[in-house]
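Removed: one protein chain of the complex. Kept in place: all other protein chains.
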Amino acid sequence: MLELPSPGLPDFDYVRAVTPEEVTDLLLQHPDDARMFMGGTDIFVQMRDGVLAPKVLIDVKHLPGMVDIAFDPQNGLSLGAAVDMNSLARHPAVLEHYPILAEATHTVASYQIRTRATMGGNLCNASPAADTAPVALVLEAVFVAHGPDGERHIPATEFFLDVGKSALAPGEFLVRIDFPGPPAGWAGRYLKLGRNAQGDLAIVGVSAMGYPDDTAASGYRFRIALASVAPTPIRVPDTEDALAQGPITDQSLSAAAAAARDTARPIDDVRASARYRQEMVEVLTRRALDDVWTRLSKER
Amino acid sequence: MTLHEISLVVNGTREFAQVAPNVTLLTLLREHLGVTGVKNGCATGECGACTVLMNGEPVNACLVLAVEVDGAEIITVEGLAPSSDHLDPLQQYFVEHSGTQCGFCTPGVLISARALLDRNPHPSREEILDSLRGNLCRCTGYLAIVRAIEATAAGGD
Partner (left out) sequence: MQSQPNVPDAPSPVGESVTRIDAMEKVTGEALFADDLPFGPGLLYGHIVRSPHPHALIKKVDFSKALEVPGVKAVVTGADTVDKIGLYLKDRYTLCRDRVRYVGDPVAGVVAVSEAVAEAACKLVEVDYEVLQPVIDPVQGAQPDAPLLHPDLGEYPVANFIFPKSGTNISNHFKVRKGDVESAWDQCDVIVERSFRVPILQHVPIEPHIAVAQVDRSESITLWTSSQSPFAQRNLIAESLNISQSQVRVIAPYVGGGFGSKAGVSMEALAVEMARKVPGHPIKLRLTREEEFFTSFVRQGLVAKTRVGAAKDGKLLAMKTEYYWDAGAYTEYGVNVTRASGYSSTGPYEIPNVHADSYCVYTNHPVGGPMRGFGMPEIHWGIEQIMDIVAEELQMDKVEFRLKNCVKDGSIIVTGSKMHPVGLSECISKAAEAIDWGKDEPASAPHKRRGKGLAIMWKAPAMPPNAGSSAWVRFNEDATVSVGIGGQEIGQGTFTVMAQMAAAVLGVPFESVRISGPLDTKYSPYEWQTVASRLTWSMGNAVVAAANDARRQVLELAAEHWDEDVDDLDIKDGQVISYKSEEALPLKNLVVYGLPKPDDQGWRGGPIIGHGKFMPTYVTGLDPETGQGPRSVVHYTTGCQAVDLEVDSQTGQITILRVAAAYDVGKAINPAQVRAQIEGGVVQGASTAIFEQLQLVVGVPRNASLVDYRIATSVDMPYEIIPIIVEVPQDDGPWGARGVGEHSMVPTAPAIANAVADALGIRILDLPITAEKVSLAVLEKEAQS
């Protein structure tokens, strides 16, 4: 028969976890049947679709630290994995020191989704279109997982393995995302192209940041990450190196955008063609770099 | 499948229920508690017809499990009016400005609008439009809704 999403959710057991060990134990006990969840905005949809069918859902939102946000100038920002996106986006430390995080989360869906959706969940879902992923990459975040051997620190660049597949090992779940203090004088931008003017899934997402750095020939370093144009969100190191060599001109920014476009390996799907995505990587990268460069060169 | 006992406040009234984990807040409200103002439009958090306030913030009730709302305070459109002879100003202005046509998106829209005005009493048009991204309306084209919200904000709320 024709398979369609169900009217309701399938049967499962619900556990509100009290300790991280409890979660790890459950995950190890039921390797294919237990799953942790936070906001649920991705997982419940996938469960209705029949894509996911966990027998046990473990609610980790109430574990100690999961919804904490802490900042200090030395260590940077420490974000509990279950902080909802709205709380994240209005936190004073985020607005002052990591506005790109607020910018990226603001592009997600709708206000009512963001009351529940979490950056942790967005990252763990490991969709190539995740809006917070390219931002985590350019901020060089470190993902902190709790597992059978305690805490494990996974750099963002090592976290995304494939479509829907993260580096979390059996029994591990994300508890925290640590963002080092960004370099002084930095400017960043997240640009996203969807079908609606805002709020759609990313057809293409570009996160770019730049900062003054005397060790770079151009005087600046850039970090650029792309969403929706490869099986995982990706940095573009060759493009970044070229910009570090410099000088930063209209031409070199164009070349950087074109290079980013050539790194992308998008696919055709119901949302957009590979060709359009490829072209739009160049357009969005150029616009993001222009914006960042305008702000950087103002500072100088 | 184990049933869970929950206790929550809905529109100012304490409610008790015994629910299976796979029952959503939407189903709890509509089918267990008879609160039918909240609507079911898509079950995927896309249309916003099921928007309710949970501890003061708007959520899609179709994407919240009933077991998660133990101890929570829920407000639906039926609970917006501060008393039975006194509407929420938003409701009044929606009536005056024809912010509703078929009425199906209206409960969710009113909740999103109430939450907006609570956190931002004098929103710009852009902010209003942005806050309504998750409430689909197929009848009004959104303009009358925006006018009603602007009138409410200007009217001293």
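We call the chains A and B, going by the order they appear; numbering starts again at 1 in every chain.
What we mean here is this: a residue touches a chain if its C-beta (ideal position, glycine included) is under 8 Å from a C-beta of that chain, and two chains touch if they have at least 3 such contacts.
Just so it is clear, the structure is predicted and the values come from calculations on it, not from any experiment.
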{"item": "Residue of B:Gln18, B:Thr36, B:Asn55 or B:Asn120 touching the missing chain in the full complex", "value": "B:Thr36"}
{"item": "Residue, one of A:Gln74, A:Asn196 or A:Thr215, that touches the chain absent here", "value": "A:Asn196"}
{"item": "Selected residue (touches chain absent from view) among B:Thr13, B:Asn55 or B:Ser98", "value": "B:Ser98"}
{"item": "Residues belonging to subunit A that touch the chain removed from view", "value": "1-8, 193, 195-201, 270-273, 275-276, 279-280, 283"}
{"item": "Residue numbers in subunit B that touch the chain omitted from display", "value": "30, 34, 36-44, 46-47, 49, 76-78, 81, 87, 90-91, 94-96, 98-107, 110, 128-130, 132-146"}
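Everything below uses one rule, namely that only the chains that are shown with their structure count from here on.
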{"item": "Subunit B contact footprint on subunit A (complex, rising order)", "value": "5, 7-14, 16, 39-41, 44-45, 48, 57, 59, 86, 109-113, 115-116, 196, 198-199"}
{"item": "Complex contacts: residues of subunit B adjacent to subunit A", "value": "1-2, 4, 20-22, 24, 27, 43-45, 48, 51, 54, 57-60, 62-65, 67-68, 112, 115-116, 130-131, 133-135"}
